[in-house]
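Of the protein chains in this complex, one is absent; all others appear in place.
A, B and C label the chains in the order they appear, each numbered from 1.
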Amino acid sequence: MSQKNRLASGGRIDRSKSLRFKYNGREYQGYQGDTLASALLANGVDIIARSFKYSRPRGIVAAGAEEPNAVLQLGATEATQVPNVRATQQELFNGLVSSATNGWPNAEMDLMSYVGKVGGRMMPPGFYYKTFMYPQSMWETYEKFIRKAAGLGRSPLENDPDIYDKLNHHCDVMIVGAGPAGLAAALVAARSGARVILADEQSEFGGSLLHSGEKINGRPAVEWVAETVAELEKHPEVLLLPRSTVNGYHDHNFLTIHQRCTDHIADQAPKGQVRQRMHRVRANWVVLATGAHERPLVYGNNDVPGCMVASAVSTYINRYGVVPGNELVLMTTNDYAYQTALDWADAGRKVVAIVDTRQSPKGARIEEARKRGLNIITGSAVIDVQGSKRVSGVQVAPIDAKGDKVTGSVERLSCDTVASSGGWSPVIHLSCHTGSRPEWRDDIIGFVPGKTVQRQLTAGGINGTYSLRKVLEEGATAGAKAAESAGFADAAKGIALPLSEEVKEGPAMALFHIPHTKPTARAPKQFVDLQNDVTAAGIELATREGFESIEHVKRYTAMGFGTDQGKLGNINGMAIAAKSLNQSIPETGTTIFRPNYTPITFGAIAGRDCGELFDIKRYTAMHKWHVEHGALFEDVGQWKRPWYFPKAGESMQQALDRECKATRDSVGILDASTLGKIDIQGKDAREFLSRVYTNAWAKLGVGKCRYGLMCGEDGMVFDDGVTSCLAENHFLMTTTSGGAARVLEWLELYHQTEWPEMEVYFNTVTDQWATMTISGPNSRKLLAELTDIDLDNDSFKFMDWRQGKVAGVPARIFRISFTGELSYEINVQANYGLFVWEKLFEHGAKYNLTPYGTETMHVLRAEKGFIIAGQDTDGSVTPIDLGMSWCVSNNKPFSYIGKRGMAREDCIRTDRKQLVGLKTKDPKKVIPEGSQAVNDPKQAIPMTMLGHVTSSYYSANLGHSIALGMIRNGHNRMGETVYYPQADGTVIEAEICSPIFLDPKGERQNV
Amino acid sequence: MSEMIAPEKVAANADAIQEVARMDQLAGPAQRAESPLHHADLDTIAKKGPKNGGVTLQEHKLLGHLVIRGSQDNQAFLAGAREALGFDLPTEPLSSVEQGDRSVRWIAPDEWLLIVPGEDAFQVEEQLRAAMGGHFAIVNVSGGQTVLELSGPDVRMVLKKSTPYDVHDRNFPVGKVVTSVFAKTQAVIRRTGEDRWELVIRRSFADYVWLWLQDASAEFGLVVKA
Amino acid sequence: MQHYSGFGLLKHALNYHENWQRVWRNPTPKKKYDVIIVGGGGHGLATAYYLAKEHGITNVAVIEKGYLGGGNTARNTTIVRSNYLWDEAAHLYEHAMKLWEGLSQDLNYNVMFSQRGCLNLGHTLQDMRDIQRRVNANRLNGIDGEVLDAKQVQEIVPILDCSANTRFPVMGASWQPRAGVARHDAVAWGFARAADSHGVDLIQQTEVVDMVIEDGAIVGVKTNRHGVIKADRVGCVVAGNSGVLANMAGFELPLESHPLQALVSEPIKPILDTVVMSNHVHGYASQSDKGDLVIGAGIDGYNGYGQRGSYPTIEHTVAAIVEMFPIFSRVRMNRQWGGIVDTCPDACPIISATPVENLFFNCGWGTGGFKATPGSGNVFAATLAKGEAHPLAKPFSMFRFHDGALIDEHGAAGVAH
Partner (left out) sequence: MFYIYCPHCGEHREEEEFHAKGQAHIARPADPDSCSDKEWGEYLFFRKNPRGLHHEMWVHATGCRKFFNVTRDTVTYEIKEVYKIGERPSVVAAGN
């Protein structure tokens, strides 16, 4: 099919570069410089969608971000599918593949439209809420059908092959929109030397100047645009971002810009190139020069393909060399739109009539139209459109001066295109994002940005300023003010304002909804929000039903909730609601826009923070060894910790049994480097420890270690670990692996805010030390082969630490034990970690030195009844609940953190849940962790639960299962039986016992 | 250099209780030391990888890193630092001083990061301790972090991808040092030359930073220097 | 009240929908009411409805400073579930769940409660322990729940990335089949319409600017548009603004109001039939009947009444969604917004008497209020009617923050929802 609507010349397209593309399986041609929409229009494609609710055929109505209908599916392959691409914003490229998103079998011949035609009347706003209720059980069946109609485009089913990126920026002046106001602002700001970012959603800078045909400094405006852009490109501190939408304006002048780097060639882009980039901008000052969107009028059957916004028609003609029809009827409430009729006539096609809703309009453009002999019908309106898949004619009727009713007889005019203009709505979206409420202005018939606390200026159309001369002036002034305020004095000096002629315009009429001879409810459908099929009748119905707040109206009718966010419809909808409620628009409310200005790809927001880089993997110095020795890993916070080291053919349980036995029988080794470590220096270090731990620290001698529990002010355990006295004023604290950062911040909080007079410094040394724990009866023998330290039990006792060398590397060795065995925790500077680890294995072979991971560590410590904070505690457990009153000192002079909390009424109840040991009646049966205890498993549901199993394992050393768990009043129920009902209906019986299953006297660690 | 002070010995000396534990953590050449990026084998990449690109990465490994803590109101501390180092600790926020093979970075009003050749760490620590008075702390973190140097015309772009901090000339002159967000972790970022920047990162995060830098500089070409 | 039905709809269609009744009146307030409910969100309206329906107290006003259901009711991600950990919370939310299950019929208003099930994913061993613990507790409390392994999760949600090479592979999930989503606005409107039909006065665009307290007891509220309106009892159900009203009454609450953000994608063809939540990766999503992916973001750390939060929170959430559902990378985010959530230190609500006699508060629902709407209203209505806490509400007294009997639901409430 030839490009029947393409003009032979004119526009900014390159007719020498022909591009082939597909829409709904058919091949078409367009030119470089086209959008998908202009190319479709050039080819005479009328129907590009079926409407959401009524399945009515829809065509392209606008030329930019405000387009509600032309929302297409894009992509040549499954992986490069993009749902919901706005054809008016998609640049055409060779090989583009697109299709309509609704309609069966296709948008052209949609069978659902019969349902829409017949059932449409059954679907007023809120009809879902009024029906599908009975019987109750049927809703999910009804819903299946409702869901069939959901959605526009579809998600790809394959993973995204493209990459996305983020860039952070700081600038003095951020200018949003590169139309006349934005360019003028940028020019002035740039010349001051300020750091300027200028972003525009379109592929070219210039905004309305690209199609308006206006003049600046006596020459075509596009020449001024080219010169200005050329100069801006030369300024080193200016960043120009075309194809970049400022989608969000956040607090303290933070803006996000969505740049489409390869969307204009989409799946034809070379591999490895960034598809889209988010710019995160912190601006000192912001200039919003976002312009305005033309409002269509609301009239009967105004959704028939061929009904368009007036300025869009001009844009297609002047920018793309496309006349989207043959015979035009223009309906307008204002002078400016006459330009569309003039452009249409200039393109050599027939202007059937200009229907002006005003009784006696006067202005320069009107004069021009009259001069050209165009048929102007004043005091009238297009009240209805004829045609189904394309406009075939209109009904024109005289209306009263207020536009409330039809006052005379209806005349039919034949035409194929209806352009309408109800005036302009400033693009205030961004200014709303930071919480500023727009203000209504009667003189411009629109909302403008309201008060703001941001360092924000506005220029041009966003202020309701539409004369080019004034737009340029406002732009230059805003650019100068922004630069000056950002510290570039005299920015305004010597700037020659670009000049443009003033065009005389008469006043516009505040008209939104065209009356019909019938009441709205009985008139042909008059669409307000095309994407959501919201009609004037729907809005009136909503207000009649009592939805009087504009927010209610919007929610009840879904107006403005589409992907266009009501850019065309919202103001019309508000006006209709206001009229129906007999109040003014500002009384009815305002319209608050949220980010995004236009939709933003999830991938772009995620940037590189997905896949391998989704979250940090922290490794210890010995990680490589673990990998090479077949470890499986457990995620502990961000750490990758060896979980267990299975040998070929071993099950997990077999590996654990082997690791556990080897440790208890000979010697095992654990990489404990992930434990948090905090270096504490200062003369008040000891006192500080006394305040943050629940137990006593006053008498811990140099060379000694002690276990400590840390509570919040509420008395609940939140971390634990061993702290060693390195010297009188020097301690090394260890924390849980996941709790290190939190504990350090906790210590700093108290030091900086409560006790700043205390002389103490805290520094993290988690990463400084590689920590390897050898544990088991042979650990001394093994270590003795490698160290100069006297390991004799009398000189190096349990809970002592010593400094010396291990394998020739300076080391601190802590004789502490989390397994209950004779244990040494060797700390060396992490650079030597792997070296020492390997030396231990060189010497350890004869002792069957066995590496073990977190799982074996858990079993071994559970055999001893040692808790793991975060597993056996959950933020609701006091040290007393844990049976660890031995670790609570109430004789300390200072009321340490947690002491008062523990003494609250609920915390001293005797029937609290308490940590106990659990021994199953069937020794082989391991109670699943998380099982809930009951006294009587036969009781009715809901059962009275006593507490859950926190840790549970099979102990190869003991030959039976062991568990720790919370039991209400458990400390007083030793020897009693509790029951654990399982999901499969079985019940596991267990006896409450001491949590210390092995070596209750602690002899093994003292040998 | 490898003298060790066992706690016993100190405790036994009742007249001068050793207030803090001192320890030369360095072993001899027979004991293999591995920097945090050892596993990435940057040397091989340097040999076999690309020689041209917009970003050059070099790990300055196994240096001596000392965290120095003290109050700027404590003259004995400041004067001691001057005496031991031969220059003042920079008290201007976000500034750094580099003299010879020693460099010190302002981290916080009471915290500095001193980097010296690896073998000097203990000696410098001892000198500082000897010279400083009042309440202060020194912590050897040489094993816990490493220094990455990024250079080349596109480093600034890589930084802009990685940190929300403003790395523009006007805000980040040579010599300035900031601790900020770096990708999902953090780094002490110092500008050491026109197109040269230094990152100090923590050991356990080093592999992540290495992955990140490879990814972020891919479009400019990454050259690894041994 | 005009009865809604498919037949009625047809009848009205023949009359061009010109004869629909108002859903609620727009009354001038009386001088005095038996009960004033401050706050016309879902919870407040439900309270009014149950006061009238179950306790016969119809001389009730709901005073709303904006429009009905315009706060968090209109801003949440509409998830309904009852799989809470602790007995107290589980019983309360399950009470709500049972009411949800007949709500459309009870209100004669289709709230579109769709029990499409909810998965709470586990990615670490501790996650799985927590899931086991919670599901076991749920089952013994009579709440449906199952623990699934990764393979079963994959069967329910084929588009979820359950592969082993993700940063935090899916190890399993808890599954509550009765959980689901509901149409948030309809919940507020349905309760409002039903309450109005019982004679409750719904007073919109009216802000309470002070509390009238005499001898330690509340006797009325002062409003900006209608002066003082008296009442025997006052119940405040104002979510994020609870602290402001408490301050008017002269006390503080154990609450902080934080921004909580949410976002939706553009509408896409149905592809996600259940609710999928992950505490660890920190994202959750469902798909609405319109086709939008409805996604909740995390809570911002600072206090905020601005109904907006910080952008990095959105970035983290979206990254989590892309991590969980890599195929959504090319789908686009349409809108984002924020609510003001009143968070309690233990992530459980306050349904409570206060230091002021006859003044009651229902607040602190934090990120989890929507799912409780009917239950919350139901027990608060009983509390207001009797002047003492409903048995299910008893554990949720604000005074638990004095004696320490907290109900720590941070695990179950881990991500905002």
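In this section, a residue touches a chain if its C-beta (ideal position, glycine included) is under 8 Å from a C-beta of that chain, and two chains touch if they have at least 3 such contacts.
Just so it is clear, the structure is predicted and the values come from calculations on it, not from any experiment.
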Study note, to complete from the structure: Contact partners of the omitted chain among those displayed are A, B, C
Point to revise | Per the touch definition above, residue among A:453, A:698, A:974 or A:1007 touching the missing chain | key: A:453
Review point. Just one of B:50, B:109, B:153 or B:173 touches the chain that is missing; which is it?
Key: B:109
Review point. Which residue among C:158, C:306 or C:387 touches the omitted chain?
Key: C:306
Practice item. With the full complex in mind, choose from A:191, A:211, A:250 or A:579 the residue touching the hidden chain. Key: A:250
Practice item. List the residues of chain B that touch the chain left out of this view. Key: 93-94, 107-109, 111, 164-165, 178-181, 186
Check your understanding: Mind pulling the chain C residues that touch the left-out chain?
Key -> 241, 243-244, 247, 252-257, 300-306, 310-312, 345, 401-404
Practice item. Extract the touching residues of chain A with respect to the undisplayed chain. Key: 250-254, 282, 435, 453, 713-714, 745, 748-749, 752-754, 756, 895, 899-901, 903-905
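The rule is short, and it goes like this: only the chains that are shown with their structure count from here on.
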Check your understanding: CA centre of chain A versus CA centre of chain C: separation in Å?
Key -> 22
Exercise for review: For chain B and chain C, let me know how many angstrom lie between their CA-based centres, rounded off.
Suggested key: 50
Study note, to complete from the structure: Flagged in chain A as touching 2+ other chains are 280, 609, 612, 615, 617
Study note, to complete from the structure: The chain B residues in contact with chain A across the complex are 2, 4-8, 10-11, 17-21, 23-28, 30-36, 39, 62, 67, 69, 110, 135-145, 157, 160-161, 163-166, 168, 170-171, 183-185, 202-205, 207-208, 211-212, 215-216, 218-219
Review point. Which positions of chain A touch chain C when the two form their complex?
Key: 80-84, 121-122, 124, 127-134, 136, 139-140, 143, 146-148, 150-160, 162, 164, 248, 250-251, 254, 256, 280, 433-435, 519, 521-522, 537, 541, 544-549, 551-552, 555-556, 558, 563, 565, 594-596, 599-603, 605-607, 609-612, 614-615, 617, 634-636, 714-715, 870-871, 874-876, 901, 904-907, 928-932, 934, 941-943, 945, 948, 950, 981, 983
Check your understanding: Can you name the residues of chain A that touch chain B in the complex?
Key -> 165-170, 195, 272, 274, 280, 282, 608-609, 612-613, 615-621, 623-624, 639, 679, 681-683, 701-703, 726-730, 759, 761, 763-770, 801-805, 807-810, 812, 828-835
